[in-house]
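The complex appears here without one of its protein chains, the remainder shown in place.
In this document, chain identifiers A, B and C correspond to the written order of the chains, with residue numbering beginning at 1 in each.
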Amino acid sequence: MDLTPRPIADAESRAQKQRRRWAPMIIVALALVAGGVVVSQFLTSAIDYYCNVDEVGVRDGCVGQRRIRVQGIVVENSLKQTSGVSEFSLVFNDKTLRVRYQGDPGGVFQECIPVVAHGRVVDGVFDSDRIEVKHTNQYVEKNKTRFEATKETAACSQLPG
Amino acid sequence: MTSRMQTVRRVSLAVVRKDLRIEWSSKVLLNQVAPFSLVIMIMFAFALDNEGILQRVAPGLVWLATLFSMLVIVQRSFAVETADGALDALRVAGTEPLGIFIGKSLALMVQLLALELMLLAIALVLYAVEPTAMGYAETFATMLIATIGLGFVGTLYGGLGAGARGRETLLPLLLLPAVAPVLIGATRATEAAFGSGGAQSSEGWPWIGLLAVFAGVFGAVGALAFGPMIEE
Amino acid sequence: METVVELSGVVAVLSNFPALAGIDLVVHRGEIVLLHGPNGAGKTSVLRVCAGLLPIERGEGSVMGVNLRTHRESVREQVGLLGHSNGLYLELTVTQNVSFWASTVGATAQEVALAMQRMKIDGRLAHVKASQLSAGQRRRCALASLIVRRASLWLLDEPHAGLDTAGQDELDAILQSAVSSGATVVLASHETQRSRLLATRVIKVDGGLISGSES
Partner (left out) sequence: MTTTQSTATPTTQKLGIATATAVIFLVLSGLIFSAEDVVQGSTVRMMYVHVPSIWVAYLAFGLTALCSAVYVSNRSRSLIWDRFAGASAEIGVLFVAISLVTGSLWGRLTWGTFWVWDARLTSTAFLFITYIGYLAVRRLGGTFSQRARRSAIMALLAVLEIPLVHFSVNLWRTLHQKASIADPNAKVQLDGFMLFTLFWGLISFSMLFAWLLIHRQRLMALEDAVQDQGLDRAIQERRTEAGR
């Protein structure tokens, strides 16, 4: 039986083994770039938290009888509260949607600010069971606006459409 | 370089054959893991027995059951290595770590795929899901690519705790957040394939792209890091 | 004479316990060195350091010209270690186990057959699962897996333990023929009568240090 020490790979290949391996690092980098592209280009609509009012019934994922979340700005003077039911209109890109909601929306809910309503479209009216207020990334000091925009309309026109 | 590649191929083939042989002779997947995942699926069916809900969440349940079962398979995959000091022996033998990584990943992938096919069949029966032909194609593509990613990430994190105390509790903590993209991606792709909740099948392909990216990242990271990870 | 192992002042730590407390050891090519000493003396740790498995905390060490501090991984291809555990897969048969270890180093099927024949685990035992073997048979299986490695440096921890007399004789013969083919052997044992006959040098280890040497 042969028991001579098995010849191992020569010194050259052992030196190679010590060298940093670049191929996997390049693969990681490429995969990350690919990941960025997939996530930012193709998956946007799928991870989006809500549909805008103008996309309801139009865009993939915002159509049909499925449960959706709709974002829009509460139209001024559209809020009617009767016997525990709130009704108001949402507007976005010149499209409006009537929303019916059981109860009193929480948060800083008021007219002229963007909100997200959960529910489904029933006979052209959005039947919602949950309202979330989506506040913007604009912060305006209260004292200052008292002079500049005392009228409610001014506050409405300030908000992005 | 070619000689190293040959070594890697030789070692990975030896490891994958060894792992599958162990599974074949011990039948842990068949006798323990498969019933475990079956129990998960049935429990969900009991708990969520409400019109519509089950069909809507079926894709998520398939993948959740897969992930839980995967934890068991990964534990087992490294328990056989540490039972009689075989991992130590592999390490001291200077066995190419990349070969071990690829071999163990492949074995894990084969077992996962078998399990997923079973879960899919159960979902079709129990949850009354009826995909189209296109839906089936999408489902199988999802399974294949998600499984490649799961195989890599499972082997990487399984090797991390191998031999350390407390690894049984550590593995879920590390592995479950890491596989969250797979859970989300595979679930959404399968939802699209099943048409759950009114989803269209075209919505699924970008998610499969995400799964492919995940597999690429963890394949490459594992190739780099598995050796240092199992080192003392 | 070619130096195979060179340790100077090596401290190695097992979870905060200094298993080796500054050991000095030189082994030349073609030697069969016996390490003996009481339980917990540090014999196993010497072998594990030489195998590039246990990192060196302090001191310097090299095996076959490879620095153990910086490149201990590279030494492993040339080393064969038989530890306390056999490194077997209990669900696999004897043949499958030996073949697996053979395939990781690229040994041929013929070498596997010869090694199994030599350790007398061919025939009926060949297709028995490792979990069903006796302790001695498992040891033989592990030795067969070691033989197919054809290492340059053989590190054996209590190799005779569990083997019957015939098996011990067989092992001694194998080690002697390996040394005459150009290998080097370091073995640790506390039952020294048999090993002394085999060894070219006997070293006493105690308290993580070398405490005596005889030729």
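As a convention for this text, contacts are C-beta pairs under 8 Å (C-beta built on N, C-alpha and C of every residue); 3 or more make two chains touch, one makes a residue touch a chain.
None of the values given here were measured: they were computed from a predicted structure.
Trainee: For the chain that's been dropped from view, list the shown partners it touches.
Mentor: Result for the missing chain's touching partners among shown chains: A, B, C.
Trainee: From the list B:Ile22, B:Ala89 or B:Leu160, which touches the chain that is not on show?
Mentor: B:Leu160
Trainee: Have a look at A:Pro5, A:Gly72, A:Pro105 or A:Gly119 and name the one touching the chain we're not showing.
Mentor: A:Pro105
Trainee: What residues on chain B make contact with the chain left out of this view?
Mentor: For chain B, the residues touching the absent chain are 160-161, 164-167, 170, 173-174, 177-178, 180, 221, 225, 228-229, 231-232.
Trainee: Tell me which stretches of chain C touch the chain missing from the display.
Mentor: 11, 13, 15-18, 21-22, 55, 57, 70, 206-209, 211
Trainee: Across the whole complex, list the residues on chain A that are touched by the chain not included here.
Mentor: Within chain A, the residues that touch the unshown chain are 32, 39-40, 44, 47-50, 52, 71, 105-110, 113, 116, 130-145, 155.
Heads up, the rule we're going with is that only the chains that are shown with their structure count from here on.
Trainee: Could you state the distance in Å from the CA-based centre of chain B to that of chain C?
Mentor: A distance of 37 Å separates the two centres.
Trainee: For chain A and chain C, let me know how many angstrom lie between their CA-based centres, rounded off.
Mentor: 62
Trainee: What residues in chain A touch two or more of the other chains?
Mentor: 9, 17
Trainee: Residue numbers in chain C touching 2 or more other chains?
Mentor: 74, 77-78, 105, 149
Trainee: If we count contacts the way the header does, which residues on chain A are in touch with chain C in the complex?
Mentor: It comes out as residues 1-6, 8-9, 14, 17-18.
Trainee: Chain A touches which residues of chain C in the complex?
Mentor: 71, 74, 77-78, 105, 107, 111, 114-115, 118, 147, 149-152, 174, 177-178, 181-183
Trainee: Which positions of chain B touch chain A when the two form their complex?
Mentor: 1, 3-4, 7, 188, 197-200, 202-203, 205-207, 209-210, 212-214, 216-217, 219-221, 223-224
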